[in-house]
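Every protein chain except one is present and positioned as in the full complex.
Read from first to last, the chains carry the letters A, B and C; within each, the first residue is number 1.
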Amino acid sequence: MSIALLLTVGGLTSVGLYLITSRSLSRIILGFALLGHASVLALLMSGGPAGRAPIADGSGSDGFANPLPQALALTAIVISFGLTLFLLALASRQKDHTGDDLVEDDIEDSRIAEVKQ
Amino acid sequence: MIADRSPIVGHAVAAITPLALLIGTYLLFAGHNNPGGGFAAGLVFGAVLILRTIAGVQKPVDAPLLMAAGLIVIAIVTAAPIFWGDYFGDQAVVSAELPILGKIKSGSALPFDIGVTAIVIGLVASLLDGLSLIDADGDLTT
Amino acid sequence: MNALVATVILAPLLAASFGIAVRHKARVRDVLTLTGLASAFVASLGIFAEVYRNGTSVIRVGDWSPELGIVLVADTFAVLMLPVALAIILIVELFAIAQRRTEWGANPELTGPLLGVLTMGVSLAVLTGDLFTLFVAFELILVSSYVLLTHQGQQAQIRSGMTYVVMNLFSSTLFLFGIAFVYSATGTVNMALLAERIPELSDGVRLGIGAWFFVVFGTKAAVFPLFSWLPDSYPTAPTTITAVFAGLLTKIGIYAMIRFHTLTGMDAMGPVLLIIAGATMIVGALGALAQSDVKRILSFHIISQIGYMLMGLGLFSAAGTTGAIVFLIHHMPVKTVLFLVGGLIENDQGTSNLDRNGGLAARRPLIAGLFAVPALSLAGLPPFSGFVAKFSVISAGIAEAATPVVVMALIAGALTLLSMTKIWLGVFWGSKPDKSKPVRVSAANRRLMLGATGLAVGLSLFISFYAGTLVELGERAATELRNSDVYISEVLR
Partner (left out) sequence: MQQVIWTLLGAHVAGVVLAAIAGFRSIRAGLAVAAFAPTITAIWAIWLFVSQDGLAGADGPPTSELVWVEGLDLAFRMQVDSLALLMTLLVSGIGALVFIYAIGYFAPDAAGGATFPPTLLAFSASMLGLVWSDSIWTLFIFWEATSITSFLLVGHKNSDANVQTAARRALMITGVGGLVLLAGLIILAQDVGSSTLTNLAAAEGSRATLAAILVMIGAATKSAQVPFHVWLPGAMAAPTPVSAYLHSATMVKAGVLLVAVMGTTFADVQAWKVLGLAFGIASMIWGGVGALRHVDAKLILAWGTISQLGLLITLLALGTGKAVFAATSILFAHAIFKAGLFLIVGEVDIRTGTRDIRKLGGLAKSMPITFAVALLSGLSMAGAPPLLGFPAKEAAIEAVLGLSGWEQIIGVVSVVGGAVLTVAYTTRFLIGVFGAGPDTIVKPRRLAMTIPAVVLGFLSVAGFAALGLVNDIVRPAAIELNAKSEVYGLVRWPGIKTAFVVSMAVLIVGFALGVGAAARKVASAPNATGADAADGLIDGILSNTPRFIAVVQHGSLPVYLATMTAAVAVAGIAFTDQVSLSHLQLWDTPLQGVLAAGIVAAAAAGAAVRSRLGATLTLGATGIGMSGIFIIHGAPDLALTQLLVEIIVVVGFVLGLGQLANQFPTVDNAWRATRLAVATLGGLAVMAGLAASSANPSGVAPIEDLTAGAVNDGGGNNVVNVILTDVRALDTLGEVVVLATVAIGILALANTRRAEA
């Protein structure tokens, strides 16, 4: 397994996490895009080392990169693409309501927390 | 409408449309043997759609209908094998000799991919709406 | 069998697609979605009958061998889960049709099709014998729930929707990482092969994978301390939506957890699971007591009850797994019907806030009755299914001498009873302090809503009545899960 890729996954995850723990939904979306990259890369790495593109040309499958994780990764990319678009729409709707795209605390929880004081 | 203010943009968009459509179609058909496939094709078509809609060359499409059609096609292709006793999701493969693309072996994977394409186009088309770029009359807000 | 399995997955999808195509023709759309959901339900009964008689059935989707392709596995656990889950969705759709003809926010035409997508996801999640397909199924369930939660676009829904979506998106990301770990350690995502290969891994990797997936499934299932998103998001959705979320979503998480962690032999995680189970029960029950809104109380109850299921799993004994399964099945209709009654209360009183409620038992004894049955069942009182469920989990705990968690379970039981009296006293007894306006409901729609709620109560009573069969099947399912050799040989045959 390639340390370079390993560090890339770790780095992307960390930066992604840093971003999604922010309050601004647009930052959160950026964070998820990075986390998506990280997870796709992790899937790809799980299939083994880099290799030839798995397109059969009659010379057998020697040296092929594992195609299955690629397929899984593709599905993952597509799904996270869709959900990124959905988050964008949510952010845009939140902007309609509040003028910004900040994630707010739950009102009822805050009310109960105030009872505590 | 950008096209109203700047006819050149309109012409440019109109001009690249066939080329993009060609690329998309190639991706759709080549996918089974070379990089590409329904999803990539859908994104290319979708990008063209965005471009054309923003440029004002065409009205927004009815995304839900497009996607419903795509879903129905896929569902039927997936379900069909049970009618001839195979496990569902089985693909029927046929070979055909086509110009340019050469010999392709394909089959029910093709309608499946076409369904995928339709859905992706629908998704991209809905994005324009979702980001409040389209007003109540179905026109562009910018 | 092939056709039946195809039906439970594809019929709801087709119904949803056609429903979207004709979404503005209310009657056609409702008939279509109901037909799709009903045929999936009927097919699930067929699958149940088949598996009940002939044992586990394996469908190779696309006729690929299990090493390469996707298999769907209808074993006892799956067929116990499936009909109940689909029945719930069907009932909720009935209720939703009645409710949205009366008062519904924006986009009323989408509920049916979205429930279709949800159904497809649930069927797939329950039947799949493939870890990655499980991920896709989870995404189907989640994406339909995202849209169901936010599609009316109100401010509270968007706010809680963001929390809900982001939390679940993160857990989906973790799911993908988990799949990467599993695939890199075993070279497969087929669950039968995983059941074979994961126990062969070194302890560190095996438990790491177990713990990782515990977090993934635990977030969906809302276990302590990963539960906080649930009470924030569920109550903001329209009642019908909350009802189906409450009845199903967390349960799918627990379902996946029971399946994954028993098949892959994660017995060593038992003690940790029991600690978390105890905390989940208590925190959920205390959380319920702190609330003053019916829907929020009920939301916290979900968490508390998840703790019992987790306790059954964490015991890692045959009786414990049986208990967890019985609890899981019992809980689905009970929770759904409680939220549906919550909707009836909201309609009738104009609010679900306890401080502004009261006196409903005298005015609408029928609603009180519809509430009482599942409430008693949830509190674990006989002769309802909740008693059998609690009994089986607790006696499994006592048999394993897991005293701390048993004590926690008993305390949580008492707190649950207390919170049920809180609702009962607040809503059904006393008198209504203010005049919040009831929702105007036509007689026909009221009948349909009451009928749908009654159906759900009936389902719960049916399960109570046949609790013996349920336990028997639960034992069978537990045996199948715990002796993974059988599962492996069935799938790889």
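What we mean here is this: a contact is a pair of C-beta atoms (placed from the backbone, for glycine too) under 8 Å apart; a residue touches a chain by one contact, two chains touch by 3 or more.
This structure is a prediction, so every number in the text was calculated from the model and none was measured.
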Checklist outcome for this item: Among the displayed chains, the hidden one touches A, B, C
Item to check | Contact partner of the left-out chain, one of C:G36, C:P231 or C:G343 | outcome: C:P231
Checklist outcome for this item: By the document's definition of touch, the residue of C:G36, C:P83 or C:P113 touching the omitted chain is C:P113
Item to check | Candidates C:F170, C:Y255 or C:F327 - the one touching the absent chain | outcome: C:F170
Item to check | Option touching the unshown chain, where C:A78, C:I97, C:L140 or C:A477 are the choices | outcome: C:L140
Checklist outcome for this item: Absent-chain interface residues of subunit B come out as 27, 31-40, 43-44, 46-47, 50, 63-64, 67-68, 70-71, 74-75, 78, 89, 91, 93, 95, 105-107, 109, 112-113, 115-116, 119-120, 122-136
Checklist entry - Contacts of subunit A with the missing chain: which residues? => result 1-24, 26-27, 29-30, 33-34, 37-38, 40-42, 44-57, 60-61, 64-68, 70-75, 77-79, 81-86, 88-93, 95-96, 100-103, 105-110, 112-113, 115-116
Checklist outcome for this item: Interface residues of subunit C toward the undisplayed chain are 9, 13, 20, 61-62, 64-65, 67-70, 105-107, 110, 113-114, 117, 120-121, 124, 132-133, 136-137, 139-140, 143-144, 146-147, 150-154, 162-163, 166-167, 170-171, 174, 177-178, 180-188, 193, 197-198, 200-205, 207-212, 214-215, 218-219, 224-226, 228-229, 231-232, 283, 286-287, 289-290, 322, 359, 361-362, 365, 376, 381-383, 387-388, 391-392, 394-395, 398-399, 406, 410, 413-415, 417-418, 421-422, 425, 429-431, 467-468, 470-472, 474-475
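Operating definition for what follows: only the chains that are shown with their structure count from here on.
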Item to check | Of B-C and A-C, whichever chain pair has more C-beta contact pairs | outcome: A-C
Checklist entry - Any idea how many Å lie between the Cα centroids of subunit A and subunit B? => result 25
Checklist entry - Using CA atom averages as chain centres, what separation in Å is found between subunit B and subunit C? => result 36
Next on the checklist: Counting only Cα atoms for the centres, state how far subunit A is from subunit C in Å.
Outcome noted: 26
Item to check | Residues within subunit C bordering two or more other chains | outcome: none
Item to check | In subunit A, residues with contacts to at least two other chains | outcome: 82
Checklist entry - Inside the complex, what are the residues of subunit A that reach subunit B? => result 53, 55, 74, 78, 82, 85, 88-89, 92, 96
Item to check | Complex contact set, residues of subunit B against subunit A | outcome: 33-35, 39, 123, 127, 130-132
Checklist entry - Mind pulling up the subunit C residues that touch subunit A in the complex? => result 132, 136, 139, 143, 146-147, 150, 153, 155-156, 158-163, 165-166, 169-170, 172-173, 176-177, 179-184, 189, 231-232, 235, 290-291, 293, 296
